[in-house]
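My structure is below; once you've seen it, I'll send some questions.
With one protein chain withheld, the remaining protein chains of the complex are depicted in position.
Each chain carries a letter (A, B and C) given by its place in the written order, and its residues are counted from 1.
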Amino acid sequence: MILGAASIAEKIPFLWPEIAAFLATCVVMVVGLSPNLGTRRLCAPIAGLGLVAAGVLAAFTTPEGTGPLPFLMPFAKVVLCGVGLVLLLLASGVVDRDEEAVIAAGKATFNPLRTNRAEFYAFFLFSLTGLMLCASADDLIWLFLALELTSLPTYIMVTMSRTGRDGARSCEAGVKYFFLGALGAAMFLYGFALLYGGTGTTSLRGIERAFVSQSGSGGINSIAMVGMLLSIVGVGFKIAAVPMHLYTPDVYEGSASPVAAFLAFVPKTAGFLAIILLVSTMGWTFARDGSAAGGHSLPQLVLLTLWVMAALTMTVGNVLALLQKSVRRILAYSSIAHSGYMLVGVIAGPGDGTSITRNGIAAVLFYLLCYGLMNVGAFAVLACLDRKAGDDSPELETVDDLRGLCSSHPVLGWTMVVCALGLMGFPPLLGFFAKVPLFTSAIAAGEIPLVIVLGLNSAIAAFYYLQLVAAPMLEAPDTTVRTEPTGHAARPMAALISAASVVGVAVASGPLMEAGAKAGGKPVAKKPAEQPKRPPSGPSGH
Amino acid sequence: MALLALILVPLLFAGYVALRPEREAKSIALWGTLGALGISAWTLFDFDWGQSGVFQYAESFSWVDAIGLRLSVGADSVSLMLIALTAFLGPVCVLCSRTAITHRQRTFYAWLLVLQAAMTGVFAARDLVLFYVCFEFTLIPMWVLINLYGSTNRKKAATKFFLYTFTGSLIALAGLVYVVWFKWSVSQQWTFDLYELQRTAARMSSAEQAWVLLALLAGFAVKVPLFPVHTWLPLAHTEAPTAGSVILAGVLLKLGTYGIFRFALPFCPLAIGEYAPLIAGLSIVGIVYAGLVCWVQTDVKKLVAYSSVAHLGFCVLGMVALNDTGITGSILYMINHGLSTGALFVLIGMIYERYHTRSMDELGGLAARMPVWSSFMVFFTMASVGLPGLNGFVSEFLCLLGAFQASHEWAGTPGGTPGRLGFVYAAVAGTGMIVAAIYLLYMVGRVVFGPLVEPHGHGNGSGHGHGNGAAHGNGDAAALPRDLNWREIGTLLPLAIACVGLGVYPSPVIQGLRGPVATTVAVTKEGAAYKPPARADAKPPEVSR
Amino acid sequence: MMHLLAQANPPAPMHAVTLGHYLFVSAAMFAIGLIGFVSRRNLIIMFLCTELMFQAAGIALIAFSRFHLNHTGETFVIFVLTVAAAEAAMALALVVLLFRRRESLSGEEWASMKG
Partner (left out) sequence: MLSGILNSLAALMPAAEAGGDLLHPPKGAMLMLAVPVLTLVGVLACTICAVARVRTKLPAWISVACLAGAFGCVLATFLGYEGPRHAVGFEWIHLQWGGETPRGGGQVPIRALHANFGLYVDTLTLLWMLFVTGLATLIALYASEYMAGDVRTAGYSRFFVAFNLFVFSMSCLVMADNLLLLYLGWEGVGLCSYLLIGYFYKKPSAVAAAKKAFIVNRIGDLGLALGIMLIFVKFGTVEYATLLADSKFQGFLAAATAGDFASIPWDIQLIPALLMIGAFGKSAQFPLYVWLPDAMEGPTPVSALIHAATMVTAGVFLIARTFWVFQVSEYALPIVAWIGAITALLAATIGMAQFDIKRIMAYSTVSQLGYMFAGLGVMTSVGAAFHVFTHAFFKALLFLACGAVMHGFAGQLDLRKLSGVQKMPGWRIVGVTMLVGCLNLAGFPLLAGFWSKDMILAQAFAEPGYSAVGWVLLLTAGLTAYYTFRVYFRVFVGPQHFEPGDEVHGHDDAHGHGDHGHAHAEPAHDGHGHGDHAGHAHGSGGGQHGFHPHPPGWAINLVLVVLAIGAFAIIPLNFIGEHAGHGGWAADMVHHSTAGPLPAGAGHAAEGHGGGHAEHGTFLGMDPHKVMYYVSGVVGIVGIGIAFVLHLAGRTEAARSRADGLLPALGPIPGWAQHKWYVDEFYDFLIRTPLWVAAHLFHLVDKLIVDGLVNLFGFIPRALGKAIRPSQSGVLHGYALAMAGGVAFLLLIVLMAAL
């Protein structure tokens, strides 16, 4: 299918949220350069308004899509606008702290070349816009561009997230992130090229049709298959999946906590959306034992790749997290592990699509939301406090820094406890309700060994999360290190919101799950042949 | 509403404890536990014992419809009795911590109450996920109690306890979810309701049942703990504060056996019938092995902890006998073990408060110093040994008899039931009675009887008169008399009365258990007799796809 | 991978330049870029290597476009070039920033965080 002007016009209705976000971006870019402090401070509210507008538009105007997962868009966009708002709260004061302090002290005047506020918020919005575009993608080109739009701003955000002596670390994070990111991008780009070569089209629907016809006649084209594998592995960089995970801990450690929280959610979500879209072109319609069509699984090669990636990703993430002392590195490795968990949902596939309990895609989407909230909460705690011990890192760094937080800063302490328990998957918190659909859908898909691996990995993870629970809750405060709030009121608010949702959304997760199930579902008419694995009349004859 | 109240009252009081000043914590906690005890006592009166197999006080609220999760509670007589046990031990725990816990009291009592709520929730839950939520949630309070209030090695012990049981229960979750999925695959109904699941679970093929059983046991056997997966228990017990040990031995271990009763038996009857000899074998190994290991302990608490492993072996043995006798015995055993071993831990805690040691090398002949304590000690030891007339005997005998009966050897005899255990299992397990006598009397012989030995600095009669423990010079915050004070006696006396009561007149309890036990046995039998019709799709799902 | 491609598209016997040849060139470029990225220390050269890999994809796209007789691939290449340009701009900015801090362009300078 040729991408023509007409088809672009047709797609405008999908893009209202993106357009809203983009407009906000433009405004922010300009406003941030104002010499007036009051005006400059409008950046964040405007960005927030943009996100709210995008969310509302996504919820009410987005029609059924033309990609393989037509119901994906509204849900994904609303979710990422919501989490984006929390991230935005958290991001307050990331850049320009020193400059603003100097200007406020009257030691310097405002110099648009020295401040980064406008750029930062603009990049923030750009990245989110890219993410929304990922959700709308129905074409490889679109997908490629969306992914790059998501990633490119984050490279800069990482690099600029810290200044002064800490700037070296954010530079290191930036260089690693950027170069390895480019490598990853090259990989999935090459994969896209091969996919195109193997199917003759870049439209996802077109590719899907091509696969259907190919698998009907002698199997999927090898070039397309290699392209698919290369694409998945390349996009794996975005979700920090093994073997593309290596940058994660260094980048998370090097960047400021709000940016690290951003990285853990936005590119990861983009990556998962991309992987889901890619594999859904092949569909979960293959038998497990060969490439023949007619089963409920991904093609064997894709399945195997994802399987190995999932198992390795969770395991590597968890076992490396065990050894860490730095909270941010722990969270980084745990972010790797969580990607592994979510890949299980991708492997399980949408099932019959009626309920989140058997729809792995829906489970992944719901998990992304939950993970985003819990993760933001955990990073927010780090971002909220400055450590006054005279060393290079003003933020909390090691697990020991968290000691006694529940008594010294109860809100932050309990946020950490709740979020760590949530990330552990401890019932009845959000993480548990996110994990249950993964469990159920994987079991429904027959991936029991993977479920066992998942269970064991959750147990390993419990060890380091327990440290994050124990330090604030049980240990005595460390008297040698003084911690003080950073003075950005929005950050504790972000922490509080996340903690509240980790508890609260858990209690009322039903509607969200249902929405997720809908988003991850396939159009019913498209797959009439899909049958339950066991016909109801089966075993008992009643 | 009674069950919800039983869960909510401790929770509310926990919140209240957290909000009030430190010094009020213990009395608020006491009132909270007494309140729960009151409600629980009322339910015992109010319960319709004629319908003991039916879930009563049932409540069901929609929770997360998307995954078929409901907040549904209900109690048959088994649940009710275990809830009563939980409620009964609540005040005991609060009372025995009064002087033992001196720092961060609010945290302690609040978590203790939360723990009680969670345990009640486990027994009250009729929804699989609700059960699992409560089952897991017991870990956190216990972990806090051990981690904050334990002795020297507490952090390691707490972490080991947490991780060990958490790992097991995650696998168990996989098993439970499989059952749910199976239900859906045969009836297109996605539910976590216990009763609904029981109706279909038994139709799984025997291979599926075996795997599900394995998964469930991974969670429940660790909790029990069954022989090769028991090592967290001695460590946790040794390090836990007294109240923690009481709860741990009294109720938490029973979550495992309760889980086996509630889930493993009805869900995988074929498999449990097939592997009953294996499980029974493991419990028997546990009985003898742990018993012998008890014998060489020098730490009294560790000895009692290992004895729990041995005792719970009897419990599991009775359970897998899969007949009314064994299961009734097993459930009685849960209650009885909770009372007698809980009391032993209380007693040991009292010694630890006075002497700051639990080593038998440093303690001996305390009968001369603390006659009241010693009398209680001998009493509860005898209850633990299984002396007829006290509670331990009835359950132990029934468990053994259950195992004895369960053999095809006795087919057609008036007292035999089908099964795959029999004489040899009962006889070998019975040696546990002897071993129990060996190690418990060894402990009593050293600690209670024999020449007086007290740790250095605790005067052996020459320097000190019969004054208060405060004169010991250890700077105890709490001035404890040498022998027990009225508060401590008041803690122990209800337990002792319960022990005698259940030993002398267990009949009502046994009758009360009849309903649920008969139901479970029937379900198990029916499931075991169920022959899946020959069908192409009766294979594990891996193949069916 | 190469082996598989060769099997799928056996090069024509004589002088005709087939899809296979293009793909071979493309794969070779990709491999060279990858090897260069891994083996060189200079950040600018490393970036150029990624550009090489991008362009390898571009060659493949154009070849496929020709093969399939549609223009989608060519369109794609245009976008790829755009993105590559954007990346190049970022790379240069980054390199300048880094050079200011360390007075060196070696990638090995930046290894303080690990483990």
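For the reader, a short list of remarks on this structure follows.
Rule of thumb we're sticking to: a contact is a pair of C-beta atoms (placed from the backbone, for glycine too) under 8 Å apart; a residue touches a chain by one contact, two chains touch by 3 or more.
Nothing here was measured: the structure is a model prediction, and the numbers come from that model.
Seen in the complete assembly, the chain not on display touches A, B, C. The omitted chain makes contact with just one of the residues A:315, A:375 or A:467: A:315.
Touch with the chain omitted from the figure is made, among A:179, A:196, A:211 or A:371, by A:179. Contact with the chain that does not appear here is found for just one residue of A:57, A:242 or A:512, A:242. From the options B:130, B:186, B:300 or B:394, the residue with contact to the unseen chain in the full assembly is B:394. Within the entire complex, the positions of subunit C that touch the omitted partner chain are 1, 4, 34, 37-39, 41, 46, 107-108, 110-115.
Within the complete assembly, residues 175-176, 179-180, 183-184, 187, 226, 229-230, 233-234, 237, 242-244, 246-247, 249-250, 300-301, 304-305, 308-309, 315-316, 318-323, 460, 463 of subunit A touch the chain that is not shown.
On the side of subunit B, the interface with the absent chain consists of residues 37, 40-41, 44-45, 47, 49-50, 84, 88, 160, 163-164, 228-232, 289, 292-293, 295-297, 323-325, 328, 365, 367-368, 371, 378, 382, 387-389, 393-394, 397-398, 400-401, 404-405, 409-410, 413-416, 423, 426-427, 430-431, 433-434, 437-438, 441-442, 445, 448-452, 461-462, 466, 497-498, 501-502, 504-512, 514, 517-518, 521-522, 525-526, using the contact rule stated above.
Just so it is clear, only the chains that are shown with their structure count from here on.
Note: centroid distance subunit B to subunit C, computed from Cα atoms, is 64 Å.
Taking each chain's centre as the mean of its C-alpha atoms, subunit A lies 27 Å from subunit C.
Rounded to whole angstrom, the centroid-to-centroid distance between subunit A and subunit B, based on C-alpha atoms, equals 43 Å. Those residues of subunit C lying in contact with subunit A across their complex are 1, 4-5, 7-8, 23, 26, 30, 33-34, 37, 43, 46-47, 50, 53-54, 56-58, 60-61, 63-65, 67-68, 70-73, 75-76, 79-80, 83, 86-87, 90-91, 94, 97-98, 101, 107, 110-115. Across the interface of their complex, subunit B is touched by residues 287-288, 295-297, 355-358, 421, 426-428, 432-433, 436-437, 439-440, 443-446, 448, 451-452, 455-456, 458-459, 462-463, 466, 470, 473-474, 507, 509-511, 513-514, 517, 532-536, 538-541 of subunit A.
Taken together, the subunit B residues at the contact with subunit A in this complex read 63-68, 129, 132-133, 136-137, 140, 143-144, 147-148, 155, 159, 162-163, 166-167, 170-171, 173-174, 177-178, 180-181, 184-188, 190, 200, 203, 211, 532-533, 535, 537-538, 540-542, 544-545.
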